[in-house]
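Every protein chain of the complex appears in place save one, which is left out.
Up next, subunit A:
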Amino acid sequence: DSHIQYERVGADVTMKCGSMDWDAAVTWTANGTDIDESHLNGSYLILKNVDLTQSGQYSCYEGSSWHLKYQTYLRVGTPPKEPVLMCRSNNYPKGFYCSWHLPTPTYIPNSFNISVIHGTREMVCEKDAFPKNRCHIRYLQLFSTVKYKVTLTVTNALGKNSTTLTFDEVAIVKPDPPESVVAKPVPNNPRRLEVSWQNPSSWPDPESFPLKFFLRYRPLILDQWQHVELSDGTSHTITDAYAGKEYIIQVAAKDNDIGTWSDWSVAVHATPWTEEPKHLTTEAQVTETTSASTSSFMPPPTTKICDKGAVVGSGAVAVCWTAGLVLAAYGVLFI
């Protein structure tokens, strides 16, 4: 006959070949491979200090006939350590859920049992289909000062362990992060960013149980966050952004009156509006045009041009003479 045998890591295991006598001639196999006789004590199979790799199917055959006399599936594992249990209400006031896991694997099947007691009343925690290590409870009462006591017991073939959580109705309230966070530049405002978001969809009644929000933002190039707490509304305009710098922005939520802050939302990135830069070649053309116009409007030559050092070309000499004749004419008039 075949069955499952569970043993602890490090244990010494002795397997008997069914009802065969100790001195019967037998052959043992592990997963179809013959086991060396050094591991046998008569017809008993001795496995010392077993480890996880020795899990498998062990079979015992009668020596001459090779009739299968005994078969067992050896599962090497460990008893469970104290499980990790967490309870949270992300859908207040509807109810809460508890989830759990083992800090280290046992390598063998475990079963979990959870009990929830509120005062003298035992409540049923309905197991979720997925994930498997989770169950949920509907609140039967609200605003109770009586604590909830949740005990999780994990059992396997090698032992059991348990943990207990005790908490108030309000202490475990923690919403999911805000959803659909959007950040946009504000046209013609180089220091503003408009941020908007939505209540988490798991929060059933934000009108009666309003959330408040915490917004944090920083330019990518800096490590320091700026924070803003908002008691109502699902939008905010940042007015002190550094011009032209890309920002990272996140939002968290909390019930207005009770519980703790949610995790931060998915981060969004945005850069404030900046003015379009002018095209470079256009600027150069404007500069040349301006120079040419200026030279055509240059004032008529003055006496400075008559200075010896400043004279350039034969045209300047004629101009000097002209200026001289005009001055001489004026001088004659006033004698």
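By definition in this document, a residue touches a chain if its C-beta (ideal position, glycine included) is under 8 Å from a C-beta of that chain, and two chains touch if they have at least 3 such contacts; residues count from 1.
We take it that contacts and distances are computed from a predicted model.
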Hidden subunit of the complex - UniProt protein name among "Ciliary neurotrophic factor", "2Fe-2S ferredoxin-type domain-containing protein", "Proteasome subunit beta" or "MTMR7 protein": "Ciliary neurotrophic factor"
Chain not shown: contacting residue from A:104, A:145 or A:188: A:145
Residue of A:18, A:56, A:190 or A:210 touching the missing chain in the full complex: A:210
From A:21, A:51, A:82 or A:257, residue that would touch the chain that is not displayed: A:257
Touch list for subunit A against the chain that is not drawn: 93, 140-147, 170, 207-210, 257-258
